[in-house]
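For this view, one protein chain was removed and the others were kept in their places.
Order as written gives the chain letters A and B; numbering starts at 1 within each chain.
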Amino acid sequence: MSITVPERVWWKPLDKGEKLWVAIALTWCLVMFIMMPLWHLQGKQNAPSETYRVSADQFEKAAAAFITQYRVGEEQGVPVVAPPSGSDIYLVARMWSWEPVLKLEKGKTYRLHLSSVDLQHGMTIYPMNINFQVLPGYDYVLTITPTEKGEYHLICNEFCGIGHHLMVGKILVV
Amino acid sequence: MSVPTAFRTCPTTGLKVHLPAENLIKANAVVAVVFFLIGVAMALLVAMTRWPAVHLLGDEFFYRALTAHGINMLIFWIIFFEIAVLYFASAILLNSRLAAPKLGWLAFALMLAGSGLVDVMIALGKADVMMTSYVPLKAHPLFYLGMILFAVGALVGTSLFFATLVIARRDRTYEGSLPLVVFGAATAAIIAVVTIAHGAIIYIPTMLWSMGIIEHIDASTYRILWWGLGHPSQQINVAAMIAIWYLLGALTVGAKPINEKLCRTAFVLYILFINLASAHHLLVDPGVSSTWKIWNTSYAMYLAVLASMIHGMTVPASIEVAQRRKGYTKGLFEWLKKAPWGNPSFAALTLSIVIFGFIGGITGVTFGTEQINIISHNTLRIPGHFHATVVGGTTLAFMGVTYYVLPLIFRRQVVAQALAKIQPYLFGVGIVMVSLGMTFAGSYGISRRHWDITFAGATLQPAVDPTVYLLLGIMGIGAILAVLGALLYILITVGTVLAGKKTG
Partner (left out) sequence: MSGQQGKGEEERVPMWQLFYDNIFLLLALGVAIPVVFYTLWGVMELVNLPVWPK
């Protein structure tokens, strides 16, 4: 019984059924393990690791300059920004807003700089359901290429205080 | 050596029961159930708020109840119960005295003071920070102090387990290798050491930061260290749960491990590799590299997953072998048909294996890959996953073993047997609905830890897919069933301890 001591020598060979099951399970595990780096190298949608240390001040300044440079309008008090393709674009997460509204072109590639200037936040591109963690002190650079036109909302997926559920932003793909 | 009067002999199992150990087991188990009750009350409030048709609490109370629910369930209920399991597996199963029972009471007092302090701070609204308390979100210093006291107490309790193993070997209360269940408990205890070490490393500076003594805690470093506590604490549950699967297999149908080497290898793989899995939580984080993420989230080549696949075979196989030995050999499934389905412990064991394996395990392994994590991180898929592992799996297994702890340790006959028979099914069905409702709602991008999926009052208004309302309704109804099942468990347990007929 599993609640009593086993026989003195219990290091005994497995029987056929057990060997077969372990072999199947181990093969499956190794296939998954090989697929992990393969998907990372071959897949079209992966979390990048390009990151820089940044202070909230530095990031806000860079974002403010970016917004002034490419501002094309305003929606509900939030500036709308249309940057050229290939450029560095900025998205600031703060309690409880995303700034600016980004107007991007389908099929063009951008370097999206993502950071928080206060608490930890999370970015969900909704309803597509793409999720990233947004941390203060870290500039997370996501190289993105929008593939479908439309309006996407950004919602915060990390608890960031009482107004967390009000933290909604927007990306427009034209 | 202890005096002989410190022991009694269990009339059912013939085990020598060390009375001071028994008292500690009772105290820890009773307090565990009290925290479970708090957790259940919070569960109902949280679920009834996330069900949009009810939307019970206001935002502030929702986040407070959610913080309390997570901490009371995932930490206090489970760890108090696990300390009881560790004392049982070391002292009772090895026929030994428990090392330093006085320290056991100190551990108990520290854990109780710590958990009480944390709950008071949450109730006072000084710690609306969720279970994870991600910096720079700040709680009152006493909240962190409570967590530290609790962790120190748990570490003392875990050390007593190891010390008891040493005493039992020295006093020759057993010969040869540890029984498999004790080996499983040792796996849980080893993982607990990893957990508590990370807890100390992160909570102490965070408390000092909250007091204003340290100026800054880096958000990403906090996440790495906190998850060195957060996920391993759940791996303790996995190991303890599987030890209990083997225990219940033995108690309910007289199952024997079919191959000790295989079962123990699976536990060793847990010890060596399961804790790398903490990196799952950081798959879409800045800072750490893809190499680190891939290596760690694969548990170093999925070796800990292999371990679960092994237990998933050996536990049911040992039950089948035991049943066939009893003569249930007709066809492929007579052994299963003739299983003791009316024994709540057997029902809980089976449901725990099925829910943990097929819902919890599969969601866990898939969400732990980079690409699927991008579409599941911080959505309701995550709580959907861990309600299948830690509630449908661990909690249900703990409920199952309770129906043996009551007659064997508390020496009381379980009251309301008819209700006890349906209790695991009610709880199991409820939690499956909760888990599936959340998992599928999460696949629509619905966030976890979110008060209002309609975003009423936000300046920008995303449209919500109507299917989500149906899925969250399933979650809500499931939550009511699970809460009823949980209350039934608490009533039966408390009723038995207070008013059950004395045995032996």
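Following the convention adopted for this analysis, a residue touches a chain if its C-beta (ideal position, glycine included) is under 8 Å from a C-beta of that chain, and two chains touch if they have at least 3 such contacts.
The structure presented is a predicted model; accordingly, all values stated were derived computationally and were not measured.
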What shown chains come into contact with the chain that's not displayed?
A, B
Touching the left-out chain: which of B:Leu106, B:Ala197, B:Leu336 or B:Val429?
B:Ala197
Which candidate, B:Ile258, B:Ala279 or B:Leu351, sits in contact with the chain we can't see?
B:Ala279
Out of B:Ile71, B:Val85, B:Ala186 or B:Ala482, which touches the unshown chain?
B:Ala186
Positions on subunit A contacted by the hidden chain, ascending
8-11, 51-55, 58-59, 62, 138-139
When the complex is taken as a whole, what residues of subunit B touch the one chain not shown?
162, 165, 169, 172, 175-178, 183, 186, 190-191, 193-194, 197-198, 218, 220-221, 224-225, 228, 232, 261, 264-265, 268, 271-273, 275-276, 278-279, 282, 287-289, 292, 295-296, 300
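Following the convention adopted for this analysis, only the chains that are shown with their structure count from here on.
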With chain centres taken as the means of their Cα atoms, state the distance from subunit A to subunit B in Å.
29
Taking the touch rule as given, give the residues of subunit B at its contact with subunit A in the complex, in rising order.
59-60, 63, 93, 128-130, 134-137, 174-181, 218-220, 223, 246-247, 249-251, 254-264, 282-290, 293-294, 297-298, 301-303, 305-306, 309-310, 313, 318, 365, 369-371, 373-379, 443-445, 447-452, 455, 457-463, 465
Touching residues (chain side subunit A, partner subunit B) in the complex:
1-8, 10-12, 14-15, 18, 21-22, 25-26, 28-30, 32-33, 36-37, 39-40, 43, 45-49, 51, 75-78, 114, 118-120, 122, 124, 126-133, 135-140, 153, 155-162, 164-170
